[in-house]
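== subunit A ==
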Amino acid sequence: MRRTATVLAVVLLAAGCSSNGTSNSGSSSDTPGVTDTEITVGTHMPLTGPAAAGYSKIAPATKAYFDFVNANGGVNGRKITYKIMDDGYNPSNTQQVVRQMVLQDKVFAILNGLGTPTHTGVLDFLKTNRVPDLFVASGSRSWNQPDKYPGTFGFNPDYTVEGKILGTYVKETYPGKKVCFLGQDDDFGRDSLEGIEKILGSVTAKQSYVTSNPNVGPQIGALKAAACDVVMLATVPGFTALSIGTAAKIGFKPQFVVSNVGSDPTTLTKTLGPAAGLLEGVVAANYLPLANDDANPWIQLYKKVNSDYNGNAEFDNNIVYGMSVGYLFVQSLQAAGKDLTRDSLIAAVEKGGFTGPGLVPVRFSAKDHSGYAGEQLTKLTGGKAAYFGTAYQTDDGDGAVAAYTGTAVAPPQNGIPTAQ
Partner candidate 1 sequence: MIGPNGAGKTTLFNVICGFAVAQSGAIALDGKPFRPRPHHLSRHGIARTLQGVGQFNGMTVLENVLVGIRGGRATEEAAYEALERCGVSEFAGAYPASLPYAKRKRVELARALASRPRILMLDEPAGGLDSEEIDWLAELIRTVETTVLLVEHHMDLVMSVCDEILVLDFGKPIALGSPGEIRGNEKVAEAYLGTAA
Partner candidate 2 sequence: MVSAPKKVAISRKKRQRISPLLVVIPAAALILALTYALPPFRNYQLATVGAYLCVTAGLTVLTGLNGQLSLGHGALMATGAYTLALMQNRFNLLVAGIVVAVLVTTVVGAVIGLAAARLRGPYLAGLTLAVAVVVPSIASTFDETFNSDQGLTVALEPPPDAITVEQWQAWVCWGAALVTVLLLAYLIRGRFGRDLRAVRDDETAAKLAGIGVARTQVLAFVVSAACAGLAGALFAVLAQSVSPGAFPLTLSLFLLMAIVIGGLGRLVGALIGAVLLVALPSFAQSIAESSGSVRLEGNLALTFFGVVLVVVMLAAPGGLTSLTNLRIRRKSQKGRK
């Protein structure tokens, strides 16, 4: 055993011969991950395993946008290097890879780390090491705790906000109808239901599913038995498709109203295959330009970046999402100025005022670290989603759901934001 231990020690020592310093104050010259020519940021995503579907396209899209920016001179002369680490959606892997990025690879910030259970575990670590933790990819309310986690910022509208907006739509469009709910058995489903019930009161029937059992027959059967007119889904894409398919299978045809999380039409159409016709009329919500909206200048920009820097990957809402994250991050870097430090980045994000692809504003301030403030409803027709009505914004408390009337901005001429 002693010999093995010695071998171990040698291996660890050999591997650990990198420098050892973690100071992170002062000017950008001694800020980790920042040199005069480079900014290194990292992310954790499921690239393998069952959770990788869909999500594994986000980070490459963000990276493609950074490559596009780099090819055009970068930000203040610095090129952005994006480290994408696979955590397989396993929180203990997330621990490993985030520590590796922060302690070993010395990234400047963590950007768009994906998943509630995975990212929750690294909040304290990132706080202790004072690493900016920007634009977390999940709609949990945990990211919006500026007092507890001053460096963490959300991106997605949170699930309760979304629930309130979807609830408002249902209340206005289907008064007096029986509304039911099927949600994932975690904070996604719970927060969503909370938002819905804030508006609608108690729903007629609620069911939940677990991702480890891909049969929603019993749940959908129960909703059918309850004679629901409207079924609201807080489901991931696969389970949206399963639910809609299963309902059709047993001759149950309610109006489906689906969370943004599980409503990407490309994914749904593919998953349902020949049964994609069932998606007709499904109502969902979004806050970014839709991937199939070719007339939108953002989509035109993203498609160009996608073909030039992302190997022309199949273009869907995940890619729109990833590039929008990239855009917002570049905006933040621009706002932080040439003397980039961790503090200056966080100050810049808290200053807020970013305008970009979103239909509603991102509402960053010193008191609010949540992401997009609302959503607009979409309807699927002929396999394509399209926005209708107006965008709404609200909060995760008891605030009213109000229409947002601001106008969309166009992307800058060269596709790269400038300091505002």
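Selection rule: all candidates are chains of the complex that A comes from, given by their letters.
Just so it is clear, contacts are C-beta pairs under 8 Å (C-beta built on N, C-alpha and C of every residue); 3 or more make two chains touch, one makes a residue touch a chain; residues count from 1.
For clarity, every value in this text was computed on a predicted model and none was experimentally measured.
Trainee: Subunit A is shown by itself; which of 1 or 2 touches it in the complex?
Mentor: 2
Trainee: If we count contacts the way the header does, which residues on subunit A are in touch with candidate 2 in the complex?
Mentor: 1-2, 4-6, 8-9, 11-13, 15-16, 18-20, 22, 47-48, 52, 56, 59-60, 63, 83-86, 88-93, 95-97, 99-100, 102-104, 116-118, 120-121, 123-125, 128, 140, 185-187, 190, 210, 212
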